[in-house]
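A single protein chain has been omitted from the complex, and every remaining protein chain is retained in its original position.
Up next, chain A:
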Amino acid sequence: MITMATRAGPFTHTVNSISRTMLWVMAALLPATAYGLWLFGWPAIFLLVITLATALAAEALMLKLLGQPVRARLADGSALLTGWLLALSLPPWAPWWIGFLGALVAIVLGKHLFGGLGQNMFNPAMVARIVLLISFPVQLTVWVAPAPLGSANAPSFSQALTYVAGHSTLPEHMSAATSLGVLKTEHSRGISVAKTTEQLPPPEQLAIGREPGSMGETSAGLLLAGGLLLLALRIISWHIPLAMLGTLATLALVSNALDPSRFAAMPIHLLSGATLLGAFFIATDYVTSPVSRSGQLLFGAGIGALTWVIRSLGAYPEGVAFAVVLMNAMVPLIDRGFRPRVFGRSRRGQSLDTKKPKIPL
């Protein structure tokens, strides 16, 4: 037994803790979230509240069932963050049971079935999103045109309640499609990607995010700002986001140059869909990404590549969630293969030889 009676040092500690980390991540998500809530109005606000509440309740229930300290673990903020990320990736006007079911799946199936915090192999929010997408493809691909709070199109509080309760369907004039979705459907109808692109919002608008899409994914600029904040605070390192965005950008550039009628341009790949949310907030999830820097580079590059492949060659317009989960599965392998070099040993683990010093003073 390891005893703590004469616990050795260090007798000093960083101020960092799990809850501090989670709180900063949520703080970094705040701008994009606030923008999404404003853009999509009351139904989006209800959706966020539902996923957060469900995630917390499910977490508390599971902790209780598993005999873990409920209060302390709940306070670490991990469940809240999972619920939050899930909400951001859902269609903003999704009915209540989508948010409820999603959060339940994320916490129970995606997290606690694997052993709880730190043990899950896949990103819980992405697992939930995929399960929802496969089980309820219709509800998960209903997009609305932006209807900012206070604008003429915006549903009132009570109207919003009826949408979220699932009592009324979307008004015809509100339904819309995402950029990536348009590209995919038009391409399947034989219309050149280059041609479709002309009708899409230009890159500047994609960066601002006033377009149809998931609740918190539309504003590339605000997501990037949040990501940069996390980088500056050293809560995440640059390895995963840069590798992911770099790979995706490179593949998009090259493919688009080779065949612009078939492959979307680089800005569309980077600025729409879950690309930026994924790069800074989802792929960087500590638990489900590799621990070594070199492993993180490979992991990020893998997500970037898979995202491009799924979007360009696969059946779904969106690829980030699938790409992340697929790479999550590779993490144990990557962690095994990409350890740092041990001091005083060669990469293969042998002690360095003691021949005469190479660098004379």
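Heads up, the rule we're going with is that a residue touches a chain if its C-beta (ideal position, glycine included) is under 8 Å from a C-beta of that chain, and two chains touch if they have at least 3 such contacts; residues count from 1.
Just so we're on the same page, contacts and distances are computed from a predicted model.
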Looking at what's absent rather than what's present, what does UniProt name the missing chain, "Ion-translocating oxidoreductase complex subunit C", "Anti-sigma factor", "Phosphoribosylformylglycinamidine synthase subunit PurQ" or "Maltose/maltodextrin transport system permease protein"?
"Ion-translocating oxidoreductase complex subunit C"
May I ask which residue of A:T141, A:Q159, A:Q205 or A:S292 touches the chain that does not appear here?
A:S292
Just name the one of A:K64, A:H173 or A:R341 that touches the chain not displayed here.
A:R341
Contact footprint on chain A, counting only the chain that is left out
2, 4, 6-18, 20-21, 72-73, 76, 78, 116-119, 237, 286-293, 296, 335, 339-345, 351-354, 356-359, 361
